[in-house]
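Following this message is one structure expressed as structure tokens.
What you see is the complex with one protein chain gone and the rest in place.
Coming up: subunit A.
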Amino acid sequence: MRFLGRHPVGMILSAPYAVYLAVIFAYPLGFAVWMSFHDYFFAAPGAIVDHPFVGLDNYRAVLGDPGVHQAFRNILIFLVINVPLTTGLALVLAVALNRAVHARAFLRVAFYVPYVTASVAVVGVWLFLFNTNGLVNSALGPLAPDPSWLINESLAMPTIAVFVTWKQLGFFILLYLAALQNVPKELYESAAVDGASAWNRFWSVTVPAVRPATALVVILALITGANLFTEPYLLTGGGGPSGASASPVLVMYQRGLQQGEPDFAAALGVLLVIGVLIVAYINRRLIERD
């Protein structure tokens, strides 16, 4: 109709948000990619320095770095434990919660409370529970692992994976609860008429019906895993023992800001995001296959 549309005032109302997106997302995004192809370092304030183009040098450095290899292997361990545990537990608890009549408010609060609490706060209590002389080990008695959970090379990452599952599960239960509202009741009725057991109804009606939600849950769990920072930083004292629980973002922080190689960190960030996108794409293809 008109060049600016029927309600040009909309441009004014949305302008602050548009500017915010440009300054906080678009520009830094371009800057990250640019930085990853240049020799970028922190110079003294006000100094004019050259940042020469170095092609794929930063990417080569990242791909050849043993610390980065280890961080990606750690994330793989994290995902192998976290994703099945999260999807399985969240779906089972959401189905149970959906049918529950009594104490719904109490149960909802119980499941969501870890999600709304700061990681830093709950990390404190997990440190207390899982340290060498902690409650978990005194309950396990002679079965307690040695060295203890968070300082044990093969148990540090699995413990973090379980911690994150516990912390985030409430949010995923919420997503599944929303999806369950859209499952047609008739499906359950006809399954019941056919004499399907509760277990069969769960597998052949509920699980397929919430498939789109499962795809979303898997992708979000993947993004959470790729973003992992606070847990290895605090729970295992900076990715310890000897890097066994380092995450890519922790390496980005250590190399980029602590050791002053932002170009290396930017290249690592770009690779990490490409990795997430590829896995998310494969996941989508697998879940939406039929």
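Simple rule for what comes next: contacts are C-beta pairs under 8 Å (C-beta built on N, C-alpha and C of every residue); 3 or more make two chains touch, one makes a residue touch a chain; residues count from 1.
Going forward, contacts and distances are computed from a predicted model.
**Q** Just by its UniProt name, which of "FAD-binding PCMH-type domain-containing protein", "Sugar ABC transporter permease", "Phosphoribosylformylglycinamidine synthase subunit PurS" or "Cytochrome c oxidase assembly protein CtaG" is the chain not shown in this complex?
**A** Of the names offered in "FAD-binding PCMH-type domain-containing protein", "Sugar ABC transporter permease", "Phosphoribosylformylglycinamidine synthase subunit PurS" or "Cytochrome c oxidase assembly protein CtaG", the one UniProt assigns to the missing chain is "Sugar ABC transporter permease".
**Q** From the list A:76, A:192, A:207 or A:257, which touches the chain that is not on show?
**A** With A:76, A:192, A:207 or A:257 as choices, the missing chain is touched by A:257.
**Q** With the missing chain put back, one of A:191, A:221, A:244 or A:265 would touch it. Which one?
**A** A:265
**Q** Name, in rising order, the residues on subunit A that touch the hidden chain in the full complex.
**A** Given the touch definition above, subunit A has residues 3-11, 13-14, 16-18, 20-21, 24-29, 31-32, 35, 42, 45, 89, 92-93, 96-97, 99-100, 102, 105-114, 116-129, 133-135, 137-139, 166, 169-170, 174-175, 177-179, 181, 198, 216, 223, 226-227, 229-230, 233-234, 237-238, 248-249, 252-253, 256-257, 262, 265-266, 269-270, 272-273, 276 touching the missing chain.
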